[in-house]
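Here it is: the structure, laid out below.
Excerpt of the complex: some chains, original placement.
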Amino acid sequence: MSSTEPRRLILDTDTAGDDTQAILLAALSDRVSLEGVTICTGNVPFEYQVENAKYTLDLAGVADDVSVYEGARSPLLKEYDFAEYVHGEGGLGGELFPETGIESADEHAVDYIVRKARENPGELTLACIAPLTNLALALQREPDLPELLEDIWIMGGAVNTLGNITPAAEYNFWVDPDAARAVMDAFETTLVDWGVTVRDSLFEADVFEAVETMDTELAEFYLTITDAVREFNAQSEDDSLGADVTTQPDSMTLATLLEPDLIEEAATYYVEVDDRDGLTRGYSLVDELGVTDGVPRTRVVESVDGDRFERMMLDMYRHGDPHYSA
Amino acid sequence: MSSTEPRRLILDTDTAGDDTQAILLAALSDRVSLEGVTICTGNVPFEYQVENAKYTLDLAGVADDVSVYEGARSPLLKEYDFAEYVHGEGGLGGELFPETGIESADEHAVDYIVRKARENPGELTLACIAPLTNLALALQREPDLPELLEDIWIMGGAVNTLGNITPAAEYNFWVDPDAARAVMDAFETTLVDWGVTVRDSLFEADVFEAVETMDTELAEFYLTITDAVREFNAQSEDDSLGADVTTQPDSMTLATLLEPDLIEEAATYYVEVDDRDGLTRGYSLVDELGVTDGVPRTRVVESVDGDRFERMMLDMYRHGDPHYSA
Amino acid sequence: MSSTEPRRLILDTDTAGDDTQAILLAALSDRVSLEGVTICTGNVPFEYQVENAKYTLDLAGVADDVSVYEGARSPLLKEYDFAEYVHGEGGLGGELFPETGIESADEHAVDYIVRKARENPGELTLACIAPLTNLALALQREPDLPELLEDIWIMGGAVNTLGNITPAAEYNFWVDPDAARAVMDAFETTLVDWGVTVRDSLFEADVFEAVETMDTELAEFYLTITDAVREFNAQSEDDSLGADVTTQPDSMTLATLLEPDLIEEAATYYVEVDDRDGLTRGYSLVDELGVTDGVPRTRVVESVDGDRFERMMLDMYRHGDPHYSA
């Protein structure tokens, strides 16, 4: 258990599938104090995402303390397709469509982020596990945002490896490449990409079996929301998937934020996102070769202790505390 | 030893470094009949490339039988930089600058390729281990070229992995992305990319030591031409290199052409090259996910038996025959 | 004098040079009720623009009734250069740097536009004589904005003619081509471009002489703010300028909004703005040929009664009422 003050966190999410697990980690960990959840355009139709986030906060028992702020309902400029074929209709596996009755906060997510950052300079950590539209709009509104935020963790990009929505691109960056480009240009961030997700976050039969025996609400919820994605992965053409597995991009991002020594390897590179429509929309050039003039500014997580990450998740499902065994 | 008729081969090369080893394989193998060597803009200034090719053919004892045809001295449209920082000045390690006195053929390489293909429909194999300018120009001159050639092997591209000249691109495709795009669009080819080169063709200390003890002309030549590249690799930021190693993209391409069962894995994908200047110039989208509408047409070599490839090369250095142990 | 209800107007401006004349027209005409002035990134540093607008409203005697709302301080995504070489340092000819002491409204310009449009659906006219960043951001916040606004007039683009900041582009569209593209895609607008500005709005010696004899504050102000631009035009390489003339893009836009029968010719075309950086950044394709699939949606003002426009301006300088002779 950490003796330090919990970090103050805002979580920006397009809540579907693994976003829920990231919300649970943020809500149930004592390492962070989750102050608000902001919703960004992404995986599934906006209203589903809002309800999914509220439902998950409620499941974690924090719905009264943590408000949901509705943000950008579309990318800055481009059109995109939802990923319901991955996460199931509605984003929670295809069978669960919450109607919580919980009210959203009045304030727009972008205004909320800007206000909180101005009121608490150097205090707030932002975790972005969605397309980066909200953060890009907050930056447009407040150019000093990079100085006002303490820390930014992002799930996005495919670092010199096969993407997931196209061969060139990962979904979050692809949905709003203009926002991704602007954010990667302006902020120093920690990046958890699709590559490390595939290498180090896969859950397989042993996890599924363990979870199936737990008989907790959280275990049950995990099995529900992974129903569609397991089928999707089983049929994937990606050689690294193509089996009954789940990927945990968003929850692994939160896990490394909560317990940074899960990170086995990381290095800081220049990153530039391709904002052009076409072949390479959303491609993230990560200059591992050091051949561009770009200043290295993005800490790329290259290797994560997958066993320990798995333990965190199982601890959470069984004991409601991701740091139970820590 | 193969009982079948040797395949009739034209080799298109920007002769520097490992191109020489590919020429040696083609000249010394009885599996192919090398009919001509065509020179394309690429690694080092054109006149060096021409002399390097002639010198290598002479070393293989075939300079009287195999003519060198000079081709495109620049890409179709774009400018580029030589790679002398990789291969040493002149392209043969930095100390060797041949002046053979051998005459080039009168015919332009592009005209030669077109004429030979028309005269021998369905008979000729083309191996391209250079930027694809000559082949693209031949296609422009003769739109039926895809039907006239029997087989095409290409070294180029970086298949969903880190490139070598930029993070997005491999050198041959980057030098002339317009040509690479046109060629990949029009022809069915076998592609040996930079990724499989790094994974399966690295030579290390054991090879260097073996070669050092051989005391043959070919062994000596290998050590000369790898002098600069070993130093370059030792200082590379690419995690897969960064040691005293050599890479054999061109010779591994020829080796797999000569002994196709070196190929452990291959699959046919849709490939599209990015011809735009900028971030992703020369990037090759290889649709492993099957998400584009493109028709799969390029057989991508995904895994090569590196031990056997090494044995071929050592057999050639020691015995002058790459198939000596075969 | 119009017997109809005055139109309710919000004016979005990057106040420098001719923007002031447009503000005066909007403030002094009884055909519109100017409800707010919003400031957008553009001609000169943002703080100058804000002060220039306040100074002009004060000159028109409406500073107490019409608030200034500060908006986007930078384009959506791209960088740009100020046009102080056209309008003089500070934007009012180079000698005048107002410090009005007037407070800006608390509300951000984008929030103001969105709120007013929601509160008054179908009631408000928006005149945009600046880069379109504020309007694009308002659209991002409120996707129904096209239905909520009654009418939109835009000064921008170069319709199949020479631009002013580059051969391909007019300044407002060039500064924020992403915003211009988004706005032209989403809204039905009336467009006053740089071409009709050059053809029909030039003021020459006779106007200058007339204004010089007037001895009114507004006449004096006009002479002050055109000081720099007259010198700039005299040295222009554009054959249509290259003399001691002024151009009135913004005031002519307002004039046609106030007295629509100034418009001699107009037609509705499909318009698409080039948002790519490079050669054609900010280029506006206006499909006069009807060859694209785009739906015609932009009413392009092709010819304006320049004499009558001149009379409006002279009436305003002399009598404080642009419709004095009408």
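Going in written order, the chains are labelled A, B and C, and every chain counts its residues from 1.
What we mean here is this: a residue touches a chain if its C-beta (ideal position, glycine included) is under 8 Å from a C-beta of that chain, and two chains touch if they have at least 3 such contacts.
Please read all numbers here as calculations on a predicted model, not as lab measurements.
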Start from the 3 shown copies and tell me what the total comes to for the whole assembly.
4
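The rule is simple: only the chains that are shown with their structure count from here on.
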Looking at mean CA positions, which chain is nearest the middle of everything shown?
A
At what distance in angstrom does the C-alpha mean of chain B lie from that of chain A?
42
Chain B and chain C have mean C-alpha positions lying a whole-number Å distance apart equal to 59
Mind pulling up the chain A residues that touch chain B in the complex?
160-168, 236-239, 272, 274, 276, 279-280, 283, 285-292
Residue numbers on chain C that touch chain A, as the complex places them:
72-74, 76-77, 108, 111, 137, 140-141, 143, 178, 181-182, 275-276
